[in-house]
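Quick one: the structure is below, and I'll ask about it shortly.
Of the protein chains in this complex, one is absent; all others appear in place.
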Amino acid sequence: MHREPDIVVIGGGLMGACVAWGLARRNLRVCVLDEGDIALRASRANFALIWVQGKGLGFPAYAAWTKTAAADWPRFAADLESDTGIDVGLDQPGGFTLCLSDRELQASVDALEQLREQSGALAHPYEVLDHAQTKMRLPAIGPDVTGAIYCPLDGHVNSLRLFRALHAALLSRGVDYRAEHAVDTVEPRDGVFIVKGTWGEIRAPKVVLAAGLGNAGLAPMVGLDAPMKASRGQIVVTEKASRFLRYPIVTLRQTDEGGVMIGDSEEANGASLAVDHAISSVMADRAIRMFPLLADLNVVRTWSAFRVMTLDGYPIYDQSQAYPGAFIAMAHSGVTLASRHATILADAIAAGTIPEEVSAFATRRFHVSACA
Amino acid sequence: MTSAHAHRDVKDLAESYDVIVIGAGPAGLSAATTVSTFGAQTLLVDENQTPGGQIYRSILLAQAADRRRLGGDYWRGREIAEAFTRSGVHYAPATTAWSIGPQHDEQGQVIGHEVGVSANGTARLIRAKQVVLATGALERPFPIPGWTLPGVMTAGAAQIALKSSGLIPEGRVVIAGTGPLLYLLAAQLIDAGADVSAVLDTTPKENWLKALRHVPAFLVSPYVAKGLRLLRKVHRRTKVVRWVSALSAEGAGMLKEIVWIADGQEHRMTADLLLLHQGVVPNINFSNAIGCKHAWDEMQLAFRPWIDDWYETSVAGIAIAGDGAGIRGADAAALQGSLAGLGCAGRLGLIGSDDRDRHAAPLKAQLAEVTRGRNFLDTLYQPSRSFRIPQNPDTIVCRCEEVSAGKVRESVRAGAIGPNQMKVFLRSGMGPCQGRFCGLTVTELIADERNVSPEKIGYYRLRFPIKPLKLRELASLPQSDSAKIAVLADLADTHHSKSQ
Partner (left out) sequence: MFRRAPDRIRDQFTFTFDGMPITASTGDSVAAALLAAGIRACRTTPVSGAPRGPYCMMGVCFECLVRIDGVGNRQGCLIPVREGMKVETQKGSHVLTVEQGS
């Protein structure tokens, strides 16, 4: 009873769902192939920040892409709500980086100054605050906070509701969503792509690889590549607490349901997901020094996850030269960039041509000089 | 050999042990006592104040009056607890074990386990070559409308209150559900002087038919005489309503009334206390979070960890004995604990395999003896579908996040095909109880909605800490240089950790 789809999206995480929803809104017949209940889902483990601050040093196109993504989030959230009735809890009051030593603060300030030099008038605004100025805005901070950076463009959402809303949106737009359809191979043949798994096969004239870490294996099958590096992050989550913090801190946020999320570590580990208590300890210790009132909160979960991290850390969006119609889309910042992925990226895939704004993220940057 | 002594403070515990046993019920006590007799440095960690677990709770504090109230089966725990007290096992009561992770050597090889423990606001990581989980069972979820109202409790809760504080239910007390413990509790409460207004038996009629083929084994089992005596007593002393097919608790913010359907008729009764029970299921939070392999038990309708002949799980060095490995009851748990202790002693090289097997043979024979008749009980008291898979869409399934059965079904249709996707959709299982009172229900609801087996649906993937831990406790754990680099990269040296 299923007609052949116009396009198959491989991956049902934030990237795949955003692209699929965007395509479906352009009246394309979309089929999403997703894995099952247990999978390496970066989308289930994210920190839910919409974050602009400090991003794009050495890559001006990424700084601009991120900034417009954040600016466009209210419209994205409103569109999602009108399709699904689900409020994803978007709040963009600006965000802080809290520093626990003068050197930490100086390192942040240096990076932001470089970014301003690089991007000029397009650079994002920010303020450097000392302890007293920070305390005025965040009364709960402890004496160890030496200062902060504040950027008014930052925000956060409820990432669980975002995930649910995207699924509901796929349903409402008639997307053929298939769970437990892990993809083993993609074969280009006579202008169509045959996508296969243990479940069988499906064909479509276009295919989008949005399989996160799985893209590394799938990309070469359609003449693309997805150079990645191992990146593991760990998160600590507390029980629900009364509201004490509206603003997102880059390493700490309170969800609209009350739980406090504490992140974010990074290790070059692609092998083990066993939680390292030593890392949790450092994160917990810093969180308490930032906000001493958190000390008696109960921790209810810790977890680690692999980030979808490309070799240089920036997104990859590309179309295969050898097999036009095959696209790849992957990014670490699946929440921040969601508003772009559902619109400009989906448009580009629908049109079959990658516009100027997106072309900087092609994989050729990994094959030319290292200046990208 | 020194005698066991309580370490109130986790600071007094050694850095490492040969064996850490978690849980001081019959399985844990026996495992610890057994392995320590072969010279293993052993630590037993338990959440309660005194040994005994739930079944033998407060057994060492019990007096003659408690013995009269609770009966000879309870008193049997005394011998097990006393043997433990005489052993050389280090004992950490009132201590929560909250994580178990692999301990690596410098080459990255797993050489043992690291157990996270916490007491009185202090957390530590203690190493062990072998770990025995004896974390027992918990009440099977009993999701009926109104089961979250104050005044509705598990039958096990009433038994614990009776054992540990001598509390006797009074007023209009109703006991409802199915399973051997239901009548045991009713009899105990009646003996203790409680006014039990009614026992509502939800055992489905068809179970009697199914259980028939297991009757011969049951008739020669130790359960028979005991079971019949209990049934007679309860029938004589209170009203027993059979074939109850639907049940709910009503009241505005507090239990007021119980409504049930029996033989097609609706009945109501005002009540002060409703005690629910439909069997117990293995508490798999630890084994699940560790990553042990589990299988769905079609008879007991629950997941249980895979174990070998010596109760070792699919993760080397982690054993599970007692009801946590599948429900077999207290007598079996004690024997399993001893066998698991022998297994540990063998793996530690403290005992040869011939000796181990020689010690094990009589225990295995007794185990076969005490578990005879279990199939009859499991079949007869298998809770009916309608009490496991709520039919009313408004029935709360996840008590912590207040998620209803209807929402779960709706979400399956919206793409949440398993319990872990369900967490993302609804937050079910993400509250403080970490799925202990909704996990099986959510699995069975999804299985029902998708028309596949619970085995295929699987269970929540659980995370450490499996019991809450204060953020300050987490912050007090050792911090390595590599951990600081993972959080702060090249600023790691600016991080001055407190030297507590």
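Note that the chains take the letters A and B in the order they are written out, and that residue 1 is the start of every chain.
Criterion: contacts are C-beta pairs under 8 Å (C-beta built on N, C-alpha and C of every residue); 3 or more make two chains touch, one makes a residue touch a chain.
Given the structure is predicted, the values throughout are model-derived calculations rather than measurements.
Only one residue from B:A92, B:C400 or B:V424 touches the chain missing from this view: B:C400.
In the complete complex, the residue from B:E114, B:E139 or B:D378 that touches the missing chain is B:E139.
Within the complete assembly, B:A192 is the residue of B:A83, B:A192 or B:V241 that touches the hidden chain.
Residues 47-49, 54, 58, 61, 63, 65-66, 69, 94, 138-139, 148, 150-154, 156-158, 160-161, 164-171, 173, 192-193, 253-255, 272-273, 283, 399-402, 431-433, 436-437, 467-468 of chain B touch the missing chain (whole complex, contact as defined above). For chain A, the residues in touch with the chain missing from this view are 139-140, 142, 239-242, 244, 257-258, 291-298.
Criterion: only the chains that are shown with their structure count from here on.
Each chain gets one centre point, the mean of its Cα atoms, and the points for chain A and chain B are 39 Å apart. The touching residues of chain B, counted against chain A in their complex, run 99, 101-102, 114, 116, 125, 411, 414-421, 424-427, 430-432, 434, 457-458, 461, 463-465, 468-472, 474-480, 482-484, 486-489, 491, 494-495, 497-498. Across the interface of their complex, chain B is touched by residues 12, 34, 36-38, 44, 100-101, 103-104, 107, 160, 163-164, 167-168, 170-171, 177, 179-180, 234, 236, 238-239, 257, 265-267, 274-288, 294-303 of chain A.
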